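What follows is a single structure, written as C-alpha cells, with notes after it.
And then chain A:
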Amino acid sequence: MTLDEVLASLFPSGHAVERGPSGTLHGTAKVEGQGEASVVGIVGGTPLGVDGAILLAGHVLAVVEAGGGAPIVVLVDTASQNMARRDELLGLNEYLAHLAKSLALAAVHGHRTVSVLFGHAAAGAFIATALSSQSLVALPGAEPSVMDLPSISRVTKLPLADLEELAKSTPIFAPGVEPLFATGAVAETWAADEPFAPRLAALLRQPVATSDLRDRSGLERKGRLLAQQIAERVATEAAGHAWR
Partner candidate 1 sequence: MEQFQVRGTAKSRAGGHRHQAITGVNASGNLEILVERALPEHECLVDVSTAVTGFRGIWEAVIQEFFERSSPGGLRFSINDGGARPDTVTLRLMQSVRLMETEP
Partner candidate 2 sequence: MSNLLRPQEADWYEASARERVAGLLDPKSFVEFLGPEQRAMSPHLAQFDLTGAFDDGIVVGSGRLDGQEVFVAAQEGRFLGGAFGEAHGAKLAGLLRAARDGAKRGGPRAVLLLLDTGGVRLQEANAGELAISEIIRAIVEVRSAGIPVLALVGGRAGAFGGGGIITACCSRIVVSEHARVSVSGPEVIETNKGVEEFDSKDRALVWRVCGARTRYLTGGADRYVKGRIQDFREAAIALIPHAPPFELATLKAEQQRLAERLQRFGDCHDAPEIWRKAGLPQPERIAEITDDAFLAIQRPKGTDHDAR
C-alpha cells in the first residue's frame, strides 16, 4: 500500500500530515471517536539514522510537552538503521535510544502509542520505531525483520535452503509478519479489504495493559514458549529475596 492509501484508510475524516527531511512525517489526524491524534513516521523505505531519529524524537517530545494525552500513531516504512560511518561516529545508539525513550515517555504520560507498519522495518530501526510503541499493527505489505535470511545464513553458516526449511517449523528467527506475530511482537494484522479507521478506533478504545504482555502473547501463540516463564521465574526468585 502507498503512504497515501494508508493515510486515507486510517484517517478518512482528514489529516494534516506532512513529509519532512530524512523520510520523516509528522502532523495530526482525526480518529473516529477519539478526537485528534498526533502522527509521526518514517517512510519511503528510508533507513533510520541520526538525522531522522532526532527529528522524530523532537516531534514526540513536543506532543508530550503539549499535554492532553492525544494518541500517537507511528507510521513505519523504513529499512534498517542507517549503515554509515558518520552515524556511528556521532553515536547512533544514543539517537535510536532517545527515540525509543521518547515514545516510552509518551506512554508514561498517558499517550496511547500505536505503530502502523506498512513497509520494511529491520534491526535497530525496528526496535526504535515499531517495537517502541504499546501496540504494533501490521498492514498488507508489512515486512518486519531482524535480518534477512541470506545474511543469517552467512553469519550462522547454515545453508540458505536449510534455513528456509527450518523456518517452516519455528518462528524464532525468520523475517515476516507471521513469525513476528507468533512470537508476540505484532499485536494485530489488518487486511486491505476492511477500512482501517474503525480498527484503529477500536484499538485505541481498548484499555491499556499496565505491563508488557508481548512475552505472554508469544507463549499463547506458541511462538516463544520459554520467555514468559523464565522472566517470571527470575522475578519470583528476586521477590523472595529479602531487602535490606
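Candidate selection criterion: all candidates are chains of the complex that A comes from, given by their letters.
Here, a residue touches a chain if its C-beta (ideal position, glycine included) is under 8 Å from a C-beta of that chain, and two chains touch if they have at least 3 such contacts; residues count from 1.
Model, not experiment: these values are computed from the prediction.
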Touch-positive candidate for chain A in this complex, from 1 or 2: 2
Interface residues, chain A side, partner candidate 2 - complex: 50-51, 54, 57-58, 61, 64-65, 80-81, 83-98, 100-102, 104-105, 108-109, 123-124, 126-128, 131-132, 146-147, 152, 155-156, 158, 166, 170-174, 179-180, 183-185, 211-212, 214-215, 218, 223-228, 230-235, 237-239, 241, 243-244
